[in-house]
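Heads up, one of the protein chains got dropped from this complex, but the rest are sitting where they should.
So, chain A:
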């Protein structure tokens, strides 16, 4: 058996509209995205025998969504409990299912409805597990956790609010050219600095834009992909890291993230390095997530991300285009699966006004803090 994911490819992509409040069920949105992804690659429900999603218990499940779009029977169905940290494992798991013959055509989706808003905790009147130590102190939600990381980075490496602002401004600038993005008005560094505090050192514009919507991608074998309408986008390799049981409080070094351990694993498995990457869809639940993981993946040294972005190295004409769609910060928060959609669009050469010229490789990262993963897509099979 091959030890590489290179025999699998993403052949179809679909999504629902991204809106602040849809009034729709997760089943409706996920079914729409799945139907679009199949139509995109010229397949039908009859071709699908695998379905998987990740969620935090807030989503219609794979068998429901498959049924809703007319799939009669699924030979492989997997519902994964997790958030941004688990996206890579879910997509790579779908590829592994294809490569080991457990399924031939797999739909991977993530959907978020209005009932899911991770930045707020007003219904959290009781907390169990590790949260019982933090919740009573008013410390319970991701913007607080990653602001805690950011503060330590500022202390150790002297990174600044302007450095975070450079990331927010750049991503918003990219979203201007993306009609599917929810936040498309350009912002300046002053706008960033004048945005209100959320969890200091995070301001409003450090935080992703939580919305309703769904994304689906279709994974199949490279052989089958060759007969389908679009240029196949191959998986070149994937890696994850999971330490400290996912504890954001006990993780040993808050100035970095899972990517400290994922990155060398990924570069080793793919034989690639940062200079080989044309498009980087960096998981950006917060600006600081981009900062820490960008350093960890080796695009620049600790404390240099602000200068890197200000010098135009993270955009068109620079070293690597970071989140050409505007990311979770500006396109909207579909828990990182929209990063996969964008990577595929870019590698097909179908990204229109925001096409990264000659894009052949895309890094897609997922997660923040002590756990997460990343994979690389390429136009040529590994």
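FYI, contacts are C-beta pairs under 8 Å (C-beta built on N, C-alpha and C of every residue); 3 or more make two chains touch, one makes a residue touch a chain; residues count from 1.
Keep this in mind: contacts and distances are computed from a predicted model.
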(message) Name the omitted chain as UniProt records it, choosing among "Putative nucleic-acid-binding protein containing a Zn-ribbon", "Electron transport protein HydN", "ABC transporter domain-containing protein" or "Succinate dehydrogenase".
(response) "Putative nucleic-acid-binding protein containing a Zn-ribbon"
(message) For the chain left out of this view, which of A:14, A:113, A:135 or A:326 touches it?
(response) A:135
(request) From the listed residues A:201, A:232, A:336 or A:367, report the one that touches the chain absent from this view. (result) A:201
(message) One chain isn't shown here. Among A:56, A:100, A:188 or A:247, which residue touches it?
(response) A:247
(request) Could you please point out the chain A residues that touch the chain left off the display? (result) 119-122, 124-141, 143-144, 147-149, 151-152, 155, 196-202, 245, 247, 249-250, 252, 254
